[in-house]
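The following block contains the structure, expressed as structure tokens.
Removed from the display is one protein chain of the complex; every other protein chain stays in position.
The chains carry the letters A and B, assigned in the order they are written, with residues numbered from 1 in each.
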Amino acid sequence: METQDIAFIFNTFSFLVNGILVMLMAAGFCMLEAGMVRTKSVATICTKNIVLYSLAGILYFLIGYNLMYSGVDGGFIGTFSPFDVVDPLVETSEGGYAGASDWFFQMVFVATAASIVSGAVAERVKLWSFLLIVVVLTAIIYPIQGSWTWGAGWLSEIGFSDFAGSTIVHSVGGWCALAGCIVLGSRTGKYSKEGKVNPMQASALPLATLGTFLLWFGWFGFNGGSQLALGSVADASSMARIFCNTNLAAAGGVIVALILSQVLYKKVDLTFVLNGALGGLVSITAEPLAPTFLSAILIGGVGGALVVFCIPLLDKLKIDDVVGAIPVHLVCGIWGTLAVPFTNTDAKFSSQIIGILAIGAFVLITSFILWYSVKAVFGIRLSEEEEKVGADNSEIGLSSYPEFIK
Amino acid sequence: METQDIAFIFNTFSFLVNGILVMLMAAGFCMLEAGMVRTKSVATICTKNIVLYSLAGILYFLIGYNLMYSGVDGGFIGTFSPFDVVDPLVETSEGGYAGASDWFFQMVFVATAASIVSGAVAERVKLWSFLLIVVVLTAIIYPIQGSWTWGAGWLSEIGFSDFAGSTIVHSVGGWCALAGCIVLGSRTGKYSKEGKVNPMQASALPLATLGTFLLWFGWFGFNGGSQLALGSVADASSMARIFCNTNLAAAGGVIVALILSQVLYKKVDLTFVLNGALGGLVSITAEPLAPTFLSAILIGGVGGALVVFCIPLLDKLKIDDVVGAIPVHLVCGIWGTLAVPFTNTDAKFSSQIIGILAIGAFVLITSFILWYSVKAVFGIRLSEEEEKVGADNSEIGLSSYPEFIK
Partner (left out) sequence: METQDIAFIFNTFSFLVNGILVMLMAAGFCMLEAGMVRTKSVATICTKNIVLYSLAGILYFLIGYNLMYSGVDGGFIGTFSPFDVVDPLVETSEGGYAGASDWFFQMVFVATAASIVSGAVAERVKLWSFLLIVVVLTAIIYPIQGSWTWGAGWLSEIGFSDFAGSTIVHSVGGWCALAGCIVLGSRTGKYSKEGKVNPMQASALPLATLGTFLLWFGWFGFNGGSQLALGSVADASSMARIFCNTNLAAAGGVIVALILSQVLYKKVDLTFVLNGALGGLVSITAEPLAPTFLSAILIGGVGGALVVFCIPLLDKLKIDDVVGAIPVHLVCGIWGTLAVPFTNTDAKFSSQIIGILAIGAFVLITSFILWYSVKAVFGIRLSEEEEKVGADNSEIGLSSYPEFIK
């Protein structure tokens, strides 16, 4: 067999295997969020998560993929050519992999960005308005900013480096979530007028833990698959390093969050530990290849610390992020992107900062416009009564655990 | 390395990786069903699912594999040569893959067919009688009809086309489930004498959602692995297309079920959405390779619609299918098989109809005989008292959630 054919099969199979790992992250987000909300919102959050994954796939096919990858050429946006993404029947092997496998791998990334939003705005957003936000995020906002770097647009030309998407995927979800939380306001009763924070406890911690493990598992595909190739000794070696660093960064985040929560609060807080793992994972995502094992632990550990400090900070700002998505995906996304030049000598801090700011500004502004527009036209928030009885009752009409609670 | 050796490794590894994805579908079915039944039947349904997966493997080794693949030669049945399936120590590489890897991949399919039945007949069937049904289904019924197409039997000769088993796996489970539901009757109290349907709510919707995600995840292996090879550029490209189409069909099923449940019932029903995903997946299973992406969405979307319309229809017929297995696996299985000629020009409607009818008649008739025989000899239904206290109490002796409910 020709070398290029062997490489083609390896590359394609890598996209597929790593891609389904990322697909399973949708289940991870769903379980994390289903465990973290109160029981009256569980069926709703499950609905949102399976629907947003479905919408992301369809819209990335209809519109997003071309916006992101077709004819960007150093610019700010690709082509708008609906339905014309990949013709799986005529694709050739010129790129070194099956076009459909690349599409698949990129598609699951879009879904990840959307998943991040659902957790933050849970328990008070209207289902259909949220889904409309997802449509615009996955069809337009994500692909446009994605084209700047991964579509060979202007950010790639100035050397912005974001290996698997600390900024391009995670902070994008985080910015959109932040805009949503601000426009929506907090859950009724979360913050008292005296400034007191009323804890609204997670309904099922084992599900949240399962979700975190599934996300961790899927992240090997997220970062490892972003090597974009497996068909050479160098690529396989790189993927191996990425797997190790990804794992060690998550471990670093766990241990730091564990220790800090004990030191600061005198008890270990499992939700901090879980978010510490995720914070470590987001932090290493911008550069999972270059760091030594020790550096990966440190990068992830800083992520874990950021999570522990930022979750209460958000509460002080009265931003009600139900699952901690903003600390995990936005704050650690920024941190991870800033940290790239520490270990990757090809990256420059200036380019990293430009990328973070440009993508941040674009996504935050378009997200605000989006959330306000949907608010003005359709409304985005459940009525007080609907929120009180819970979205499961008002929007889904099913109780998640009908025999456990009234 | 020789081309044939490289292909051998790829093909074998594909069977193994895709095979374990299908194995995980057993967990998916288990979680789906554990979430959909009432709490008093949860431990029982978990027991059934792990036992049926085990039985399927052992019986396919003891009897089924040879019945399905050995010496069919255009006929109706293979050889009965127990224990003589695969000798992993003497197998050669002549087939282009390790014989054991092929056996593994085929074995997990048998388990899928059996899993379909357990959900439909849940909450009132006797454990040991159900397991006896599984024994006959996996050792005899499934392999015989499977031999007709995949074993190079008579249906393959007339050109019946069922890529990954919309009919051969899913409708087979569906027909056996239908027979079981009819012979068993509905759960006590499900249908009032006035014809009213008393909803019996799912006990844990997040588990049902998790199960659906696991099934979706596993389906990449189910359809992708059914390419039966990875060792060439063409095979890898085909597998990539299959992954994309599988995903988009499921997404189409989700979106259609979502919209229809809102339009028809004024609320989104999560159980319809979940079954919409599964309906989309079953629908694309007969031909996941030939369709364009858009066709895949449409084929899956029709599946989602069929699910939404058929679930209430079954209730009108007083057929109590606890998890919606018959609409998902039987109805969408037929639809997917009928739809093959729309995108695959090698398939003919006439052959498809013959295959659907032949397999349907064979499985429905043998299943009825089987269910009635077991009923006559051992009884198949819990006593009224046992059903009232729940199978967990009467047959397992454990409460699934002892601290949550009394």
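As a working rule, a residue touches a chain if its C-beta (ideal position, glycine included) is under 8 Å from a C-beta of that chain, and two chains touch if they have at least 3 such contacts.
Note that the structure is predicted; figures quoted are calculated from it, not measured.
Screening A:A26, A:V136 or A:I297 against the full complex identifies A:I297 as the residue touching the chain left out. Residue A:P206 is the one among A:P82, A:G189, A:P206 or A:P312 that touches the chain missing from this view. The chain omitted from view is touched by exactly one of A:L214, A:L260 or A:I396, namely A:L214.
Within the complete assembly, B:L55 is the residue of B:L55, B:V72, B:L205 or B:L382 that touches the hidden chain. Even with one chain removed from view, chain B keeps its contact list with that chain: residues 1, 5-6, 8-9, 12-13, 15-17, 19-20, 23-24, 26-27, 30-31, 34-35, 42-43, 46-47, 49-51, 53-55, 57-58, 61, 83, 85-89, 91, 93, 98-101, 103-104, 107, 127-128, 204, 207, 210, 395-404. Touching residues on chain A toward the chain that is not drawn are 3, 6-7, 10, 14, 17, 21, 38-39, 201-206, 209-210, 212-214, 216-217, 220, 224, 230-233, 235-237, 239-241, 243-245, 247-248, 250-252, 254-255, 258, 262, 265, 267-271, 273-274, 277, 290, 292-294, 297, 401, 404-405.
Please note the rule applied: only the chains that are shown with their structure count from here on.
Per-chain CA centroids place chain A at a distance of 32 Å from chain B.
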